[in-house]
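Pasting a structure below so you can have a look.
All protein chains but one are shown in place.
This part shows subunit A:
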Amino acid sequence: MKILVMVKQVPDTEEERRLDLATGCLDRDGSERVADEINERALEVALRYKDGDKKGTEVVALAMGPADAAQALRKALSMGADSAVHVLDDALEGVDIVRTAEVLAAAAKRTGFDLVVAGNESTDGRGGVVPAMVAEHLGLPLLPSLNSVEIDEASVAGEAGVENGSLTVRASLPAVVSVTERAAEARFPSFKGIMTAKRKPLTSLSLSDLGLDAAASASVVLSISERPARTAGRKIHDDGNAGNELAEFLAAGRLI
């Protein structure tokens, strides 16, 4: 079993995250960069399967991003991934979701896999569509936003939350799944894992390695503006009707 885990390096959510107003791109120097937590859950799903089949399972971490995205891959290696693939090309700077999915799918195809596991959405872009687009490019079924995942030799299954309950879904391998924050709690890398991570293979691939042209994104950013400062919220004074007013407010905001 070869499981490919998608990894993204994102700005730390603990800090203030900014867009570069000149380029419309993420200000990568503006905050500390970390491996997205949701990817660590995706990796944990793969590693748990590997725990039960150490010899027969290979876990490969895949990321696309600038040079320092290798740190996120090292983290995945320190947690227990066997090898990593880094798609690294200057022509990919600031590309959109459509292009990202195309490139990731090409890298997945080249690397080979039985199962692709991804987070359901990144904490920075929050598009939440990359796993589906990758599955589309690969012509494979997608089990999206799973809260739990079960893998066996021939299939993958899981439970996905929907508006009025939950769905149990299953697909034959090969397949693509994405997981939510309810999925497997990620392990800490051990000291041994950290110290051996840099001895594990990390392959760098350019667009030409993947047989792709340096095409531009399908979408362009026309303009961006800074988020307006927060304004004070509405205060409800209790004249005997505060409960109703509160409920109306929440209902109007579709919060209840």
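The working rule: contacts are C-beta pairs under 8 Å (C-beta built on N, C-alpha and C of every residue); 3 or more make two chains touch, one makes a residue touch a chain; residues count from 1.
We take it that contacts and distances are computed from a predicted model.
**Q** What is the missing chain called in its UniProt entry, if the choices are "Glycine--tRNA ligase alpha subunit", "Acyl-CoA dehydrogenase", "ABC transporter permease" or "Peptide/nickel transport system ATP-binding protein"?
**A** Answer from the record: the omitted chain is "Acyl-CoA dehydrogenase".
**Q** Among the options A:Lys8, A:Arg74, A:Arg99 or A:Lys200, which residue touches the chain absent from this view?
**A** From the options A:Lys8, A:Arg74, A:Arg99 or A:Lys200, the contact with the absent chain belongs to A:Arg74.
**Q** Any idea which of A:Thr23, A:Ser166, A:Ser190 or A:Ser208 touches the chain not displayed?
**A** Looking across A:Thr23, A:Ser166, A:Ser190 or A:Ser208, the contact with the absent chain belongs to A:Ser190.
**Q** Need a quick check: the contact residues on subunit A for the chain that isn't drawn.
**A** 74-75, 78, 188-192, 194-195, 197-198
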